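One structure, pasted below without further comment.
Yeah, one chain of the complex is gone here, protein chain that is, but the others are all in their spots.
Then we have chain A:
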């Protein structure tokens, strides 16, 4: 202490108080920026050309945060093409998810008894709770899209080729981590949507031959998802996958520093990589050009995210999870629709006539124990990822130019088309024209599901309480209930029924022509009504049948908001 004091006193005596303080402050500032003095930073902000030797290189060698970034880029990769800033955005969203996730963790208990109540608390009792939850959820959905696009871009520009094979490999690991992070987070609200989506997802593990039940047990902590499963998914979500993610992001970033960002394919000779051999006049320094560029993209991305969450986006929260009640039309999260679509292929070889295909199925089932579910879900699905992992090691073509890679690009386009087709097949409505993947029950129950869905709001609940009139009304084209909203609803139900009478669904089922319906509104309590839809029809056996579905509507439940 005394020594420091002596030095300080000597300096003040030599240069005066003001200059000493300025010099000391600048020292501290330089330590903080890992090598840039205040004047250097001012120069950066003013856009001055760097001094020689360039002091702006120093943070890249001295400091942690800049050492994982290159000191300069080639001019050709600083335009929107070829990177589209997708890698940067992936990393930004990963960080963003960690920050919003920690906020949510504070208010969350991973237990079936409390989890759903915690969600309600976050929405009704925590300042900014709903906003942060929406940001976290929308950010996660966006991250899945961005990471996927990042991979597509890398594939299209051939940037996975030598020497970046391992960078691609770590990238596919990060894609898998992103999907699993998103998927494991899906369960945490412990609502019906979460519970059944994850039940479907983990049932894949159960189908693995031999070790399926054990794998399923390991994942769920019990034969069905319960307290153990929730805790495991929570730990996957907040510890395991983020940890793997951080480690692989570090490796991935290191590889980018090591090899540079690959140039647009047409700029290089075939088989060469010149990303790090940048002539001085083509160099764009990281400080300040790339950094300001990145900060701009970060700012714009987060502003869009915040505006979305403040206006149109609202993260869903359905009813409390109920293992005894499976809602109609349960689906996996959208980024696993393709897997659900795969599972709907009923045969090993879908192109064969069904008689022969049945024989093939029986043969495989008898000889190898392979059923179509195991084949498509457990073998082909993961095989698609395995293909992504080894892609750079099996692609023999050294050229990155588009003209030389027609086969590979066509293959990629087919792969993408297959994923989109299977994703459409994964949702209950199936693929629009071919009808592949359609699942639907009785047409009458589909009317019920369309207007009073088991989960989600639906037209009946969206119509406000005040718009209902107590009474029983026939469903026809000219309803006269005295309420315009209720008339419109009844007309909609009528039109839906007529459409189902006129055209068979992809499974060939039609609503019988004599089907008639009624909508009944009953007052249960002074601010609670019951709405019952009844449909009388003739079933496939020609016997009269009746379908009834009801819901309760409270004056203040605000589904319409």
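The definition used in the following text is that a contact is a pair of C-beta atoms (placed from the backbone, for glycine too) under 8 Å apart; a residue touches a chain by one contact, two chains touch by 3 or more; residues count from 1.
What we mean here is this: contacts and distances are computed from a predicted model.
Within the choices "Na+/H+ antiporter subunit E", "NADH-quinone oxidoreductase subunit J", "ABC transporter ATP-binding protein" or "Cytochrome c domain-containing protein", the name that UniProt assigns to the complex's undisplayed chain is "Cytochrome c domain-containing protein". Residue in contact with the omitted chain (choice from A:363, A:411 or A:552): A:552. In the complete complex, the residue from A:16, A:271 or A:299 that touches the missing chain is A:299.
One of A:9, A:22, A:99 or A:120 touches the chain omitted from the figure, and that residue is A:120. For chain A, the residues touching the chain absent from view are 47, 78-81, 113, 116-117, 120, 123-131, 288-289, 292-293, 295-296, 298-300, 302-303, 306-307, 310, 319-320, 322, 524-528, 530, 532, 534, 544, 546, 548, 550-558, 561.
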